[in-house]
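Note sheet for the following structure.
Missing here: one protein chain of the complex. Every other protein chain is in place.
Naming follows writing order (A, B and C), and every chain is counted from residue 1.
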Amino acid sequence: MTETLPATGKTRRIRLADGTGPVLAVLAVLLVALAFAGPAYSEPAGYLALLKRAAPLMILAIGQYFVIVSGGFDLSVGSLVTAEVVIAARLIDGDEGATVWVIPLLLATGALVGLVNGLITTRLLVPSFIVTLGMLLVLDGAVFLWTGGSPRGALSEAFRVVGREGFEVPLLGAVPWSVLLLAALVVAAVVFMRGGTGRTLVAIGDNETSVLLGGGRVERLRTLAFVLSGVSAAIAAILLGGFAGVSAQVGDGLEFRVITAVVLGGVVLGGGRGSVVAAMAGALTLEALFSLLNLLGVAGGLESAVQGVIIIAAVAYASVGRIPFRTRRST
Amino acid sequence: MVVTGLTDEAPVVRMRGIGKQFLGNAVLRDVDLDLHPGEVHALVGENGAGKSTLMKILAGVHRPDSGSVELGGSEATFGSPREAQAAGISIVHQEFNLLGDRTVAENVYLGREPVRRGQVDRRRMEADTAELLDGLGERGISPRTPVRRLAVAQRQVVEIVKALSTDARVLAMDEPTAALADHEVELLYGLVKRLRQRGIAILYVSHRLREVFDLSQRITVLKDGEPVTSTATAELTPDQLVRHMVGRPLDALFPDRAAESETGAVRLAVRGGGNARLAGIDLELRAGEIVGLAGLQGAGRSAVARAICGVDPFATGTLELEGRPVTIGSPRSAIRHGIAFVTEDRKGEGLALRQSVRDNALLVRRAAFGRARGLGALDLAALLRSVTLVARGPGQEVRYLSGGNQQKVVLAKWLAVEPRVLVVDEPTRGIDVGAKKAVYDLLRGLARGGVAILMISSELPELIGMSDRVLVMHEGRLAGELPAGPSEEAVMTLATGHTTVEAA
Amino acid sequence: MKRACTVVLAAGALILSACSSDLPADPGAAPSQAPGETTGTSEFFDQAEYERQLALRDATPEGPADRPWEQALEPELVDTAQYRKDGPHQICFSNASVDNPWRQVGYKTMQAEADLHDEIAEFRVLDAEAKDDKQISDIASLTSQGCDALIVSPNTTATLTPAVESACDSGIPVIVFDRGVNTDCPVTFIHPIGGYAFGATAAEFLSEQVGEGGKVLGLRVLPGVDVLEHRWAAAEREFADSGVQVVGAEFTENDSATAKSIVSDYLQREGQIDGIWMDDGTAAVAVLEAFEDAGMEPPAISGEDQQQFLQKWKDEGLTALAPTYPTYQWRTPVIAALKILRGEQVPKEWILPQPVIDDSNLDRYLTAGMPPLHYGLCGCQEMPGFPQRWQ
Partner (left out) sequence: MATGTAVAPRPAQRLSRVLQPTVVVYLALVLLLVAGSILVGVRGGVLLDQGGILNILTRSTALGLVAIGQTMVILTGKLDLSVAYLIGLCSLIGAETMAGDPGMIVPAVLLTLACAAGVGLVNGLVITKLKVNAFIATLGTALIIRGYLESAYSGPAGEVPRAFQHLGYARIGPIPVSALLMVALAALAWWYLMRTKGGYHVYAVGGDEEVARFSGIRTDRTIIKVHVLCAVAAGLAGLFLASRLGSGAPWVGVDAGYDLESIAAVVLGGTLLAGGRGGVAGTIGGVLILATLDTIFDDLGVTPFFKDVVRGAVLIVAVALYARRRGALR
């Protein structure tokens, strides 16, 4: 603490945000392991396929990150994904022309669900865990009440392009559109989190009062986080629906999987700590892990057990493992 | 250093040569302290002098690095507050250690519930609590009331009862009046006197000289972790005590006041401002001046600050900025009108501790202005230099900074939005002398730059030394205005509504 | 004080006298087939039943040819005169759940069937939402509510057996369909031929298509559901007999995305897959898309009678087969209930024919405009309200 500040901010090193290091290390190990386990991973196409598969979860992780880092939970994303796919199928009903207005409508629906979650959380002071749990039940029921029990209609080819198809790039081969979309969202998320609003969102998770007294619109920003989470679920639904078509089970269990992913990325439940890149890396790590286990022919049961051990270990490492580190730093 | 006891009884606590270091900084060096039964021993000193640390060593929260603690004549080292408690030493914390949803009795016996036939003996617990409350003359509090429903002073009583319920022989009280209104302090006086009569030894930590002289029989002054003097109260005058505490002429710390020519037009004016806690507030702040706002704790100083800054806005009256009436209903609107508010609770309200220096310094700018609308470009490095921040870099998390540097970050985040009115509430609480001086210089520099500053402080010398004018509050109203450099006595006269003030 | 004591005592006595149990009587010598504890599929394999089902595939059904839901294979009729009762009737139905499209289509068909009959004054339904415990309560509650006949679609075979037994004991006719129970107390048990036939038919087709040494991937929904386990058990045998290489058997939980990912992984790992065997066709289209997306020709595939699969099959001329587990079986229990209440004979085990869709009869089961997860064998095409009611 004898050093004074560097003269400008321009010389700052590229610094890994807190908690990003471990997850990236694990991810690297998994990717290398994948290369050994499956011949397909010896070339870019294999990794692109992995990214394509991971894209929906990674996008959900971005949305969930906003909510978690500002101190909340969003348990409604899984059923929101299902609802969006079912809504899309019913509204499009195989009509190519409908795609153009249905996609904005889906995004708006996601935003609306997020808005409701956010408003109830911030205005009615209901813990977000409960709000989004209630929303999970409501969405689960409402969408099938509307369609009479099972999905109806069909998705158009145009709707499915983003989730399913790709474009040719020299050297890389076919790059899926979803990977491109993912890349765009990653950039957008990183830019957002580096900007004022993003930093303020993290500060809310850390100390809400300081932001409030600092003139921040805490309620609005927290609501924004839920809206972004809702929109991310809509985008994930477009990708998942595009990837595999209509299904009534498409969002099952996604809410816990995405929270696992975000936590795996070192984002602290309760807010105020963690980076969006790490959250996405957590999602990719999880998907890479599933792919690896699958390639190794590990049975389904072991898969969830491994997932369980990993999240406990990751969080335990983050909270216990950091303590000696912390003391060293504070001297 | 130790003067002979006033009472002939042997001291119940003898602390000898106590030393303590935190992270290599010595906060206590070779401190001796005796506590006698039935005696109030005041421990005074500036913030950061080591009072709290010494008290926590007594209460078993910290272990001393050197020296010894004797209790009733035999060596005692306490590994935990529990052990100290068992030995008869209890502590009344400055911050309440109470559970709002539990009843008074449940709080008093928290962790030590009497058990009878396998279950908690509620009847006994409540009866004993009632008895303790009775013994202190507090009949207004029912042992069955949830603490949430009690007034702050009543909670303080509960804290004290909690401390007494362990059959304490020694009671350490840390700023027990900090949260109390003026008339509530009187209640506490009575309480302390009754405790004395029971033969309890009391270590009384306070920065309020009046209380010290009213209550104590002996005073120990700490300065920078070292004992300056330990004397019978009767042998000291307030003037002497202040000199012991400060150790040097206070004046040297404070920059020169504003010259007449430097004060400009009225920047902010409140007329007839009032809300639940305030009534009839009329005040003016001029560009370039520092106005001190004095008053006892609870007199409404912070309420004025919170009202001006939109946290708990005025419900009545008008507020004018540069002659134009404005409505300020939220911190956001205050900030957008150029009003900045350095709150007294740095950690709770000021900083996002796990975020970096940069993020904290930019917090207000980002939170209140979004894309920096209406603000010029910001040179963060220059800003941080201007507050003389010492940190590893803008990426360092603020929780790793010292209190003084944390306060500089708080100031920086407000300076980043170029305020025209700056309200500072206890700007030097809990920071060391060097940092204090830096804060003083910074505030004066800002005033020179044309900022109107309203400063609140419980430390009268500081307030007097810094202010170009002093406004004094009493029970939610402005009791009067004093010109630059008033005597403490003059301030206290207005603040207490009395004509005589014992403390300098 | 004394009075209070008396009251308490009286109340106690009353309570004791009211003690009772809803526990069904001990089945005693009933062939309580204890469920096994080991993993794997062997516990689900029953050689005799396997052979019986394979034979049943070729048996000629009795009953009207245009209404397969009224047909029965090798019926062994039982007398039901004891249940004869004048209408109008209250028919009750304890449903396991409506949590998948197959059950949705079936349930709608069943409601339509109930609407057809004026003798049915009320058709009461309790949905167990896939909870065994709730279904046990549901059955008990229906039994006590004056139903004239009780239809049960059990959620789990083993665990629902006692509840069905106690319903039988109450004297009302009980009709069980779809998944069975381990007791023969119901008047009739309605089901299509069964899982072995389903699995074997599909496997025979695939074996023929891929030939010896061909690679087949098995895609299953869930472990532990007996009907589904039978399908795979039969298929495994068939594949082993014909020398087909089974590259894997994976669970998809009926999720298209999961299924598609699994197939993509296998295509990466194996390079080529010649045939896809599915125990449930819900994800068939997604599976075929995995091949398309990998730039490969569609494999030989066995699916089911879902609309979207049949449509794709027709549009793209797939090499495909759809053994079915027909949803029209949801009509039969209502018909059976009324027969029983009229005192007419019904088969003790009412085995419905299990048509197989191949290229030759594909058009018959494909109705344009139906939802993607509609089932072609709903037997509902002639019912009032078709197709809107099913859309």
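Here is the rule we use: contacts are C-beta pairs under 8 Å (C-beta built on N, C-alpha and C of every residue); 3 or more make two chains touch, one makes a residue touch a chain.
Because the structure is a prediction, the values reported are computed rather than measured.
Student: Based on the whole assembly, the unshown chain contacts which displayed chains?
Tutor: A, B, C
Student: Which one, A:32, A:130, A:184 or A:296, makes contact with the chain that was left out?
Tutor: A:130
Student: Could you tell which one of C:52, C:85, C:124 or C:269 touches the chain left off the display?
Tutor: C:124
Student: For the chain not shown, which residue from B:66, B:80 or B:237 touches it across the whole complex?
Tutor: Hidden-chain contact among the options goes to B:80.
Student: In the complete assembly, which of B:10, B:99 or B:259 touches the absent chain?
Tutor: Hidden-chain contact among the options goes to B:99.
Student: For the chain that's not shown, point to the residue among A:169, A:296 or A:312 touching it.
Tutor: Checking each option in A:169, A:296 or A:312, the one touching the absent chain turns out to be A:312.
Student: In the full complex, which residues of chain C touch the absent chain?
Tutor: Looking at chain C, the ones touching the missing chain are residues 15-16, 18-23, 26, 34-37, 39-40, 43, 97-98, 124-127, 129-134, 136-138, 140-141, 144-145, 156-159, 161-162, 223-226, 229.
Student: Applying the definition given at the start, please give the residues of chain B touching the unseen chain.
Tutor: Touching the missing chain: residues 80-82, 85, 97-102, 106, 110-113, 115, 118-120, 122, 140-141, 148-154, 179-181, 183-184, 187, 277, 297-298, 302-303.
Student: When the complex is taken as a whole, what residues of chain A touch the one chain not shown?
Tutor: 73, 75, 120, 124-127, 129-131, 133-142, 144-145, 149, 256, 259-260, 263, 268-270, 299-309, 311-312, 315-316, 319-320
Keep in mind that, in the parts below, only the chains that are shown with their structure count from here on.
Student: Of the chains present, which has its C-alpha mean closest to the combined C-alpha mean?
Tutor: Smallest offset from the overall C-alpha mean is found for A.
Student: Averaged over CA atoms, how far is the centre of chain A from the centre of chain C? Could you give it in whole Å?
Tutor: Whole-Å distance between the two chain centres: 38.
Student: CA centre of chain B versus CA centre of chain C: separation in Å?
Tutor: Their C-alpha centroids are separated by 74 Å.
Student: Rounded to a whole Å, what is the gap between the Cα centroids of chain A and chain B?
Tutor: Measuring from centre to centre gives 45 Å for this pair.
Student: Show me the residue ranges of chain A that touch chain C in the complex, using the header's touch definition.
Tutor: Those in contact with chain C are residues 38-40, 46, 49, 53, 89, 148-154, 164-165, 240, 243-250, 252, 291, 294-295, 297, 300.
Student: Which of the residues in chain A end up touching chain B in this complex?
Tutor: 1-9, 12, 15, 195-197, 199-200, 202-203, 206-207, 209-217, 272-273, 329-331
Student: In their complex, what parts of chain C are in touch with chain A?
Tutor: Answer in residue numbers: 98, 100-101, 104-105, 107-108, 248, 250-251, 253-257, 259-262, 264-265, 268-269, 282-283, 285-286, 289, 293, 308, 371-373, 391.
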